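== subunit A ==
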Amino acid sequence: MAEITNNQPNIATIGDDYATKYGFRDPEDYFHKGARGLNHEVVEMISRMKKEPDWMRQFRHDALDIYLAKPMPTWGNTELLNSIDFENIYYYIKPTEFQSTNWDDVPENIKNTFNKLGIPEAEQKFLAGVTAQYESEVVYHSFQADLERQGVIFLDMDSGLREHPDIVKKYFATVIPPHDNKFAALNSAVWSGGSFIYVPPGLDVKIPLQAYFRINAENMGQFERTLIIADRGSRVHYIEGCTAPVYSTDSLHSAVVELIALDDAYIRYTTIQNWSHNIFNLVTKRAMAHKNATVEWVDGNIGSRLTMKFPCIYLVGEGAKGEILSVAFAGNGQHQDAGAKVIHVAPKTSSRITSKSISKAGGRASYRGLVKVYPKAENCKISVECDALLIDGASRSDTYPTMEIDADNVRVEHEARVSKVAEEQLFYLTSRGLTEDEARLLIVNGFIEPFTKELPMEYAVELNRLIELEMEGSVG
Partner candidate 1 sequence: MITDTIDFRKTAKNEPEWLYKLRRDSWSAYHDSPLPDRVVHLWRYTPPEQFLINDPHDAMTAAIPMPKGNGHKIKTLTEVQAALGYNLSDMTTLTQLTPELSEQGVRFLDLATAIETGAGPVQEYLGKLISSDFGKFEAANMALWNIGFYLYIPDNVVIEKPIYLNRIPTGTNTMTRLLVVAGKNSQATLIDNYRDQAESAAGQFNSIIEIFADDHSRLRYVGLQDFSEKITGYITQRSRIGNQTDLLTVQSILGGTVSKVNTGTILDGRGGNSRIYGLLFGDNNQHFDLHTLHNHRSHEAYSNIDVKVVLKDKATSAYTGLIRIEEKTVNNEAYQENRNLLLNHGPKAESIPELEILSDEVRCTHGATMGPLDPDMIFYLKSRGIDYKQAVRMIVSGFFEPTLKNIPDDLHDAVNGIILDKLEKH
Partner candidate 2 sequence: MKNTIFAFKNIHVQVESKEVVRGVSLEIGPGEKHAIMGKNGSGKSSLANALAGHPAYEITKGEAYINGQNLLEMDATERARAGLFLAFQYPLAIPGVTVANFLRSAVRARNGGDESVLKTFRKDLMEMFAFLEIDKSFAARYINDGFSGGEKKRLEILQMAMLKPKMAILDETDSGLDIDALKIVSKGINQASPSDGGVLLITHYQRLLNYVKPDYVHVMMDGRIVQSGGPELALKLEDQGYDWLESKNARAVEV
């Protein structure tokens, strides 16, 4: 643990914050920016601009009807949810006319944005493929040629639909149908961008693929849609990151992510969510794990005003495994309503959920979880562990786990702990010459270490840096 502080500057000397590092904004010079609000004309316009097949156009219209008919959720932070002004949102903004495969072709200000965020640098260093989404569309996409030759498909979702209509039609919305929930319906109606990945049988994509999502405009609604299919025995790791400028009014991010791990396949999906504090982040993520497949969600939530996100794994094939590792950091004015769901449908499946949350300066972190075992899913093993750390008395931590067991020979273990940073630990560290700030940061870093150790090294360093920013001046 000690080397983390050695590598990093003293908390007190850190001058920049989210606003300068991530929260800057670009002037708007867009190819197309529609009107605010949502209706069937907006949906029709999106579909026409994308020149979509008829089935997708119809799918969108049907989804919009479902969205309009569904009431807002009556659970969770209804106060914040109901404060969203859906009529004030831009549902589709196309920043550039064409997608580029070379950073030089990306408009200057957008390129600068991604440069500041370090995307081209990361691409060179440790990624096999990158998509960069700006507002509603992917503006940059690249992918290693040898993987492409081996049959791996990595495209933005719109291109995926154009170039591989059969695969998309076969799997799209099969994991998360529009009627699943109100925000899945919304996404289904107005989705744009996101990633489409197909890994052929037996192929191991050893280097991660990444997508980066950026919202720039005020009152923007970003609705990317991601579909990942890992065919039999294949392996893939996908990473997403997201940031936005700081505005005084709210923007909305409502993604749908569907993962399908066929027999013996392996998918890891890593998220570092760092939206600005004016973003409502209402995301539906779900995976299907077939026979002996493994799906892992590694989900870090640091930003946003309200996040409601409960990555889910359906274990539908015998011997399938699921793991969800989640970290939430709730600062002033934030509510991280995060969690995990595992649904055991097949026998001999196993799952593990590890949730870590940190609440600070009046922030609220909730763990909301579901473990469900259907009657035929005998001989399952499930373990859930939730740890919450409260940095001060103004903050709040909730744990809302649900366990529904309807099969024989199932073992479930659930444990949760809520604590504050122990005085003894602080004293021990300060007695070794650390400042209280440094000591607290060290303890927090140690607390989330099970999460950071699962991240690629560069992301772990970045996450620790983010935590450091959020922890700044927490003594008081």
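Candidates were picked such that all candidates are chains of the complex that A comes from, given by their letters.
Methods note: a contact is a pair of C-beta atoms (placed from the backbone, for glycine too) under 8 Å apart; a residue touches a chain by one contact, two chains touch by 3 or more; residues count from 1.
These numbers were taken from a predicted model, which means no experiment stands behind them.
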Okay, in this complex, which of 1 or 2 is up against subunit A? 1
What residues on subunit A touch candidate 1, complex-wise? 74-75, 388, 390-393, 395-406, 408-420
